[in-house]
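Heads up, one of the protein chains got dropped from this complex, but the rest are sitting where they should.
Up next is subunit A:
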Amino acid sequence: MSAPTTERPATPAPPSPGLSPTELMRWSWRQLTSMRTALLLLLLLALASVPGSVIPQSNIAAGDVSRWKEDHPTLAPVYERLGLFSVYDSPWFSAIYLLLMVSLVGCIIPRTLVYARALRTPPPPAPRNLVRLPSYVAVESDEAPEVLLERARTVLKRRRYKVVNGSGAISAERGYLREAGNLLFHISVIVVLLGFAYGQLFGYKGGAIVMVGNGFSNSLTQYDDFAPGSFFDPADLPPVSLTVDDFQAEFLEEGPQRGQPVDFGADVTYTEAPGEPSKPFRLEVNKPLILDGVSVFLVGHGYAPVVTVEDGNGDIAYSGPVVFLPQDSSFASFGVLKVPDAQPEQLGFDGMFFPTYSFSMDRGPFSVFPDALNPAMSLLAYSGDLGMDDGAPQSVFELDTDRMEKLEKPDGSDFRLDMSPGRTVELPDGLGKVTFDGWQRWVKVQVSDSPGKGVALAGVVLALVGLMGSLFIRRRRAWVRVTSRSGRSYVEVGGLDRSTVAEGLDDEVRSLARAVVPGATLDTGDGTGTASADAEVDGSVSER
């Protein structure tokens, strides 16, 4: 990773026919670790990342994936086979970044060796003709050559050049850290990826809905969704438990953004392990509870209407809160209630909960405000077989109505339970009655652990440091030669920039000359007639 001038050819020559296997191997390796291949792989990686942002991804939005599959029945199997629902761990995506990694390692190792050698190599002796260098200044002085050279040495050293003496001239070089920065950057990229991969493999992430007033303990059965890394062992879940004591949500009550959330937070009490003392904590968005090996985040909240269902026999078949999921920013929420214990027939309900109910002819029922100012619930009722007995897992947010019948009014229209808290509705055909007792709030917590995040963070920070070095440190060589000409000393200073973009070199060379020969007047570059517009834009007016 040195200046392009000293770089090996960007693309190795194609293999001549009739290569031996080892030669072919060596050729492929050189091909893979060439700069051009790195460039193409980078572009390929960018391209390969695109589909994952367009197509829903199963490890991020599983619900969207199944909806997408339903909407596109013909495409879905094809996409499935191509791994398009989990792009970022698909074989082809992995192939690209693994190749990039190999190429990167193949790039770093030889260049580190080259760099180590370069560090030990002294700056080359002064070329015979300093005038040929990109930047050059000559001044005359009355001082002795030895004095001038000695001063030049001090000046260059003060400017952090590495200095070597020649005969009647000195060579100097600085900016060795540029290449070190570049190496550090590329090595850090590997470190970041290792940290990231470690977290993906050994970490986990799960979500759980917890009713306000209830508790949660960190075991697999308590999760609504759980995404472990490939090597994560559920037995390793730390035995943390917590209780959600209280929850407050505050919304803007007026103004154009009425209803926008201002703040929400939950007061919890947690214990790190059974038998440990319990401690209070205020859980808010952006304020997670961070414990050893587990972090708890508040990621959402919603309503759970409390409902009591009396069945046809007059027995209480269900009583308690039912989690409804918010559908929009006003918290109109959808939910399902299954009552498998109801006799003589099982009962099922689905419908909406509106925290601040309102109605208009064109929208139907809706919620005008996310806080529960005027709660109401509107459900449809079904009777029959809930289909829960065959043991197949069912989502608690979906009602399988294949073997159920929708309850109807005598005129044949849907029997709808429109209720406000405290109301009881009698179901037709003596199937029972439903009471809307009130409502509770629930919070959604996300519990996760991403080990290796410290490594990844350290990696990116080092990468940034290396990058800055690589981009902003200038690699320069300078030579000073002093010759005696008819009793006076003739001081020549020449400079060469080895960075991708050279500028400020002339200023540097001029200021070096001024430092070596104090009081020397140097032409500032105007009126030399050679200063072209372009050169001035670049700030490098050359002086010959």
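Just so it is clear, a residue touches a chain if its C-beta (ideal position, glycine included) is under 8 Å from a C-beta of that chain, and two chains touch if they have at least 3 such contacts; residues count from 1.
Note that in this section contacts and distances are computed from a predicted model.
K.L.:
What name does the UniProt record list for the absent chain among "High-affinity zinc uptake system membrane protein ZnuB", "Transmembrane protein", "Cytochrome c-type biogenesis protein CcsA/ResC" or "Cysteine desulfurase"?
P.N.:
Spelling it out: the chain absent from the display is recorded in UniProt as "Cytochrome c-type biogenesis protein CcsA/ResC".
K.L.:
Given the contact definition stated above, which residue among A:23, A:140 or A:263 touches the chain not shown here?
P.N.:
Of all options in A:23, A:140 or A:263, contact with the hidden chain holds for A:263.
K.L.:
Based on the whole complex, identify which of A:22, A:53, A:74 or A:413 touches the chain you can't see.
P.N.:
Looking across A:22, A:53, A:74 or A:413, the contact with the absent chain belongs to A:53.
K.L.:
I'm checking contacts with the chain that's been left out. Which of A:139, A:404, A:463 or A:480 qualifies?
P.N.:
With A:139, A:404, A:463 or A:480 as choices, the missing chain is touched by A:463.
K.L.:
By the contact definition given up top, give the residues of subunit A that touch the hidden chain.
P.N.:
The list for subunit A reads 4, 7, 9-11, 35-36, 38-39, 42-43, 45-46, 49-50, 52-54, 56-57, 59-61, 64, 88, 196, 205, 252, 255-257, 260-264, 284-288, 295, 297, 299, 446-448, 450, 453, 456-457, 460-461, 463-464, 467-468, 471-472, 500-501, 503, 526-527, 532-534, 536-539.
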